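Note that one protein chain is taken out, while the other chains of the complex remain in position.
Letters A, B and C name the chains as they come in the text, with residue numbers starting at 1 for each one.
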Amino acid sequence: MPLLRDKTTRVSIKKLEAGSAIIEGLEVVIGKIIEEEPWEPIGPTPMPSIATLRSWDFRLLQRYPPTYSPLCDMCCMCAIGKCDLTKMKKGGCGIDIRAHQAREILLRTTIGAAAHGKHARHLFEHISAKFGDDLSIDAGIEVEVEAPITRLVTGIKPKTLADFREVLEYIENQIASLLSATAMGQEGSYLDFESKAFHAGMIDNLALEVADLIQMSAYNFPRGEPDTPLIDIGAGTVNISKPLILSIGHNVSASIEIIDYLQRNDSMGSLEVTGLCCTAQDLARYSDQAKIIGPISRQLKFIRSGIADVIVTDEQCIHTNILQEAQEIKTPIIATSDQMCLGLPDMTEEPVENIVNALVTGQHPGVLILDHSKVGEVAVQTARMIAPIRKKYKAVPDAKTLIEFAEKCTDCERCRRNCPIDLPIDKAVYEARTGNLKKLVDIYDLCIGCGRCESECTPNIPIISLMEKAAEQKIKFEKYKIRAGRGIIKDTEIRKVGRPLVLGRIPGIIAFAGCPSYPRGGIEVAEMAEEYLKRKYIVVTTGCSAMSIAQYKNEEGKTLYEAYPGDFDAGCLANVGSCVSNAHVIGAAIKIANIFARRPLRANYEEIADYILNRIGAVVMLWGATSQKSLSIATGANRLGIPVVIGPQGARYRRMLLGRKEKRDKYMVYDARTGEQVFIGPAPEHLVYIAESKTEALVMGTKLCIKPNDTTMGRQIKLTHYIDIHKRYFGTIPDDVHLLVRSEADVPFTMKEEILSFLKEKKWQPNIIPDPTILKRMIRSRK
Amino acid sequence: MPLLRDKTTRVSIKKLEAGSAIIEGLEVVIGKIIEEEPWEPIGPTPMPSIATLRSWDFRLLQRYPPTYSPLCDMCCMCAIGKCDLTKMKKGGCGIDIRAHQAREILLRTTIGAAAHGKHARHLFEHISAKFGDDLSIDAGIEVEVEAPITRLVTGIKPKTLADFREVLEYIENQIASLLSATAMGQEGSYLDFESKAFHAGMIDNLALEVADLIQMSAYNFPRGEPDTPLIDIGAGTVNISKPLILSIGHNVSASIEIIDYLQRNDSMGSLEVTGLCCTAQDLARYSDQAKIIGPISRQLKFIRSGIADVIVTDEQCIHTNILQEAQEIKTPIIATSDQMCLGLPDMTEEPVENIVNALVTGQHPGVLILDHSKVGEVAVQTARMIAPIRKKYKAVPDAKTLIEFAEKCTDCERCRRNCPIDLPIDKAVYEARTGNLKKLVDIYDLCIGCGRCESECTPNIPIISLMEKAAEQKIKFEKYKIRAGRGIIKDTEIRKVGRPLVLGRIPGIIAFAGCPSYPRGGIEVAEMAEEYLKRKYIVVTTGCSAMSIAQYKNEEGKTLYEAYPGDFDAGCLANVGSCVSNAHVIGAAIKIANIFARRPLRANYEEIADYILNRIGAVVMLWGATSQKSLSIATGANRLGIPVVIGPQGARYRRMLLGRKEKRDKYMVYDARTGEQVFIGPAPEHLVYIAESKTEALVMGTKLCIKPNDTTMGRQIKLTHYIDIHKRYFGTIPDDVHLLVRSEADVPFTMKEEILSFLKEKKWQPNIIPDPTILKRMIRSRK
Amino acid sequence: MITIAASPWQIGGTPGPTEAATLKPETAAKLIQIAKRPILVAGSLTLETKVSNGPLIDFIIEWGKLGIPVVATKPTLKEFLKRGFKPSASMGLSDLINRLTDPTWSLDGNGAHDLIIFLGIRYPILSQMLSTLKHFAQNLRTMSLNGFFQPNADWSFPNMKEEEWKEKMAFLLKTLKEK
Partner (left out) sequence: MITIAASPWQIGGTPGPTEAATLKPETAAKLIQIAKRPILVAGSLTLETKVSNGPLIDFIIEWGKLGIPVVATKPTLKEFLKRGFKPSASMGLSDLINRLTDPTWSLDGNGAHDLIIFLGIRYPILSQMLSTLKHFAQNLRTMSLNGFFQPNADWSFPNMKEEEWKEKMAFLLKTLKEK
């Protein structure tokens, strides 16, 4: 099937004769040119629809069937409900809780995919208007495979911005399909819902790639350089004597206009341009002058500090009560996205002067400006004019006022009971009455900043402000460094690590992604990263996790970004970028299969996923699982065979994909050389695992990097880490080592004796090392 | 702005010179041709994005602000949850219950729009493959304005199938946008969520139109003929000695293949081809040989009868436990849509013989066939072969067995407590022990067939089978007639009724749409329809409501379809068709504004909506509100200014849009002639009203047809009905008559005295009749 | 597992952490007596529902005669009038509920109501209307006196068998009359 691509080249034709048709005086825009350049023959699954990869999904789901943990026993999706589905009772549409949970997963992954899809679309429209459709997609030098996910999923090799138009249409088409299936009276099988959720994850990942590639190309973000600038991060890094603009959200295009405006006016240093969440990460990729306040968990806390003179919101991960919060500190809001209009007056068409005036005088608490090019000037001018006026709001209440607040505390425990992560905030507030703020300071670091505690407090104690005040001194020293997001992984890097990774000599890739609902604060992410770095894993990170990792210093007082290089290599720590940059993490796995192993890439989903599942030791750590987006990112990784470890809060995503290692028949693969079925042990054991604690996650991470294809040398190294870390944290050698040793040569040299005796005890038998695949068609010679 | 349209005309060009470019040997598909035909200048809002019509929405929401009735006090959308939002507590993302309910509405309307969008897309792909992209869009004779919603919303005038490609892409793009806004940390304002929900409704309506126009064109459905054939409806109409195929769902394309196959083989009479839900309605538009079993409420009941030899499912409104239900009666399932795969093996690529064999032998309980052209043959052959085998399943258990079942009943009440509409099914079963089945028969008609009662019954009594058995004799006489769906309303009809409608001489259009969660059974819809017919309203109906209306006979023993003509005219009853045919109902209102009142149509949303709101007395009755789809259909009508009355079960949609007639300032319009603000009374009072009972709905329906633009003659007529019906059911003259009388000339002649004295009592003052508009820009001369 | 005595009549109807307190007739009488601005809303089932000595509507009329303002929802008005009783007002249920969320509104314009008593309204719609008031009318309290536990009310009778409910209703009326 020849593939059609969108290239809106306009051509004037005076007269055109073709066959029997004669057309005169027609201006045409040549929309679709049949692909000519023979970059790679098209594979079997270009632009798969929701049922195309179903059999692949079913194979994964057979080994890793879903285990559901309903967050709610009821369903309320249609007007027949609520239906009580407890213990497999059926709802009014016939659905049971298993299928309904799967539907909930589908809905949430689709919402995530839609958020990213829209993010990509918004960037596309803005960049297309600003730079034109012909903007080349430039992923940098040493990068041939610029868009591994796009090539894999759609079969398109994008050269200019316009090439992504068809990709975006495909994404939107699929999102509508997926969402439709959640309607009352559609899909009835939980396995099919899960297959569709995988599809949503794949679409999500595709959207990530589109978004990041086009912003990298348009805004000249770093393109795979490992040594990007070190950026200031932390509330302590801002100069509060300057007017301060705070951008919050994910779509950086509006905020870039602020920097552009300042640069045009040569006054970059006169204002603080800061950001929270992924917009901050992306601002830092644009300019090393931008400062990052921190991850989403710092959002409310920083707003409460009163420091921001103007808040610019774009889309995603924004506290939805932000307008009211901003009004408390008399900070005007500039909303810039149709995704979050906040009920504000649309002043897009008004002259800048009028808008600034409306904001400075407080005529409106905020405005909606849908034309990003206007945002820069409005934000800067407003910040300058309003900063002197709102000086007195630039502080949390003083200690005395706060203790007065704390004195109202009745120790009723309701704040803690409403805290999603069960922090003992009640005791901390209660103790603050005495002036002892230590517990509040401790909680400051653990708290995800959601504000639910405040909402429950009968005497209306502003608990977050208390925390912010308590931690005031500490915050002044919150000065850290993060390496700006590097973006794509280069082909040269892939070539370098391909062999050691696939053979197992580099024990694995660990990717810290997602949001900050950590069970015990961001420090745990950093500690995990450090442990893997010391063990020479390739460590990559994005989004809020990357920011959390920055807010930690090692024994030498250095952040991990200062202590470890930013390459995609063993023992390196790469901040890949914002949430959308997760595309490059997943893309790296695909590129290994394509560039290193020369597997055909184009529209060849199953083979590539089969390769990754069986050969590439990569694990995604979603330690602070929160949003629908992080779920869909992870689910996209899952479909490609990449296991995900989720923190305990993520149990509220309500499903795991767990294997059972004692079920030998589930861990069989074909040996592609012979077609024989070979037992490969739990490699990897799970596809989605929820870990109870950091130590469990750490150990699970090492284990899930074990892959059937490891050479004996590689397996030795991986087992060494697995056994060592298991002993260290759990005190024993793991009880499944015998399932992971295929021949004596796999046994780590340094632990030989101990393990051999363990193997004996388990009546271990050697096994062969297959050329592993779960796709029958990959068998080269059939028996 | 010139509009681009998609026309994939493929042209071979040997050599093309254009300016400096020379292209050789290129095959191009001319994708976008700049619109040439000057059918109408483009209006202000072609393909509006989610914020384009926000100011219109806000105007509506100002008069009709949302009143929420949360179905759940919690939110569980992300992994921070569940968040308790009771009494305006904020969730972890900052949202409160008001904004969250609005988000729930947005989510559900978007799901509805996605289901219809996908339905349209599936039809499009199938029909494009089968008939080619050049299929002309043929809405029939006497129809110039073939696609009022498409023209209004997108600015496109579709001529061939291909012209809808861009429309579908727009729909999908908007769905992704809308869904994205439901993600955690996006929109924060309930008004903006509601505005987006309106947008989802509009997109839904657009999808309806695309779907119905292309199926009408491809399948030669009736195109606006009022006197379509009378079709058999009711379980009593089938000949159970013949093999029987039952189609369930909404997308008729697979089922049409069954009829085509039978016709090709000249054996149409040898099988019963029947359907449930909208697929049935659409099958009947294709062939008057198809029989309709009934609305969705008959689904489980009819399956339990065991009569179906093969069940073909497509998409939407299908009992999701259908596979298990079908297995109980040994009926194979053929699933034909990626929206509902049911975990079945995909046999799309297998030869027909193998598939039939797998089904007849029971090797698979069902199969998935994604190629519709194969479905016909498989279904027919399977039915023929399996019918003799499964003869003994063609019956519900005998009376004795059922009484034995009933004897297990402990009168625990749990079945009733799990019944969504609180039917006293407990008493009915308990009484059946004695052999008295009367109560069961009564409930048979009221029951929506959801099966929740069974699911709750500890002794596992098959309650629905009991009902089916109890009503066995009755069902044999369930022989009714429905007029096949006529589709579009003709321009000639619009011209005929335009003036009397707008001036008020025809008191209004009442549209019965939506699902069968009726509070007291389908008879109430029929009774309401009859009352309005007698009062010479234009009554139109679609989907399950149209089927429910058919299952009622008037005093003369005739169904209403037999008793009243099918025109779009006063005192006529038009079955417009399936759910997607609701497009024509909404389209009729648009066409009145365009054809009769000559308001520009193309991409001119606000003006047309303003016209409808202020001038066209049309009300949608959603008496049995159930699915997300009916919510989004209704919400699309709302954005156009059409009020909707919902039955009491629809309170579980969780929001109304209510006016308060005592708030004079909310019911002001501009007089377009002068720019003056004029009080217009509660006309219409509400945009979404939930009625407690049939009588309340009936009265509300008459009132909501009152529009500011009514002539005095028209207002007299409308008030006559309103007052008369109010007196009849409520015993008094309405307490708001004084708000609806603008001058003495408005007072109904026959009630003059009584009303004048009422007016006096209320200190009534006359008011002018404006040329009403709520759009400032429509004022012709400003003061 | 236990089944809580006062579990929602409709099994899937658990709304969340905040549920109605279960009501005894004695308490109901007290609450009604201390209310300053109560109203009793009589819905469309008042005619077909039976209490001890006739249809519920007659019973409600007796309450009305005790001075408790009765609002008849639209479909019930005629029946009241037929019986020679003029309710304080008649409104659509949805209209009434909507206005009750406005703390400045009342039937007579003399300040907000403080207690709304519901009788004779179909369970599913009442449940939703009570939800509206629970969240958005924090100035007032709601009481459901049907024999089915309504968790969205502030106070509700528990689920009862018909006979039990009739007795309680009779007792309640008697108590109200006595004081």
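The rule we apply is simple: a residue touches a chain if its C-beta (ideal position, glycine included) is under 8 Å from a C-beta of that chain, and two chains touch if they have at least 3 such contacts.
Worth saying up front: this structure is predicted, and the values here are computed from it rather than measured.
Of the chains you can see, which ones touch the chain that is left out?
A, B, C
Of the residues listed, A:D73, A:D569 or A:D724, which one is in contact with the missing chain?
That would be A:D73, which touches the missing chain.
From the list A:V352, A:A651 or A:M668, pick the residue that touches the absent chain.
With A:V352, A:A651 or A:M668 as choices, the missing chain is touched by A:A651.
In the full complex, which of A:R414, A:K496 or A:H738 touches the chain missing from this view?
A:R414
Using the document's contact rule, name the residues of subunit A that touch the chain not shown here.
Touch with the absent chain occurs at residues 67-74, 84-88, 97-98, 414, 417-418, 420-422, 456, 519, 648-649, 651-652, 654, 656, 658, 660, 689-693, 695-696, 699-700, 729-732, 735.
Mind pulling the subunit C residues that touch the left-out chain?
1-2, 4, 7-8, 11-14, 16-21, 154
For subunit B, which residues touch the unseen chain?
74, 81-84
The rule is short, and it goes like this: only the chains that are shown with their structure count from here on.
Report the inter-centroid distance (CA atoms only) between subunit A and subunit C in whole Å.
Computed value for the inter-centroid distance: 51 Å.
What whole-number Å value describes the gap between the mean CA coordinates of subunit B and subunit C?
Their C-alpha centroids are separated by 34 Å.
Among all residues of subunit B, which ones touch two or more of the remaining chains?
Within subunit B, residues 71-72, 74, 84, 418, 420, 456, 649, 652 contact more than one other chain.
Counting only residues that touch at least 2 other chains, which ones in subunit C make the list?
Subunit C, residues with two or more chain partners: 11-12.
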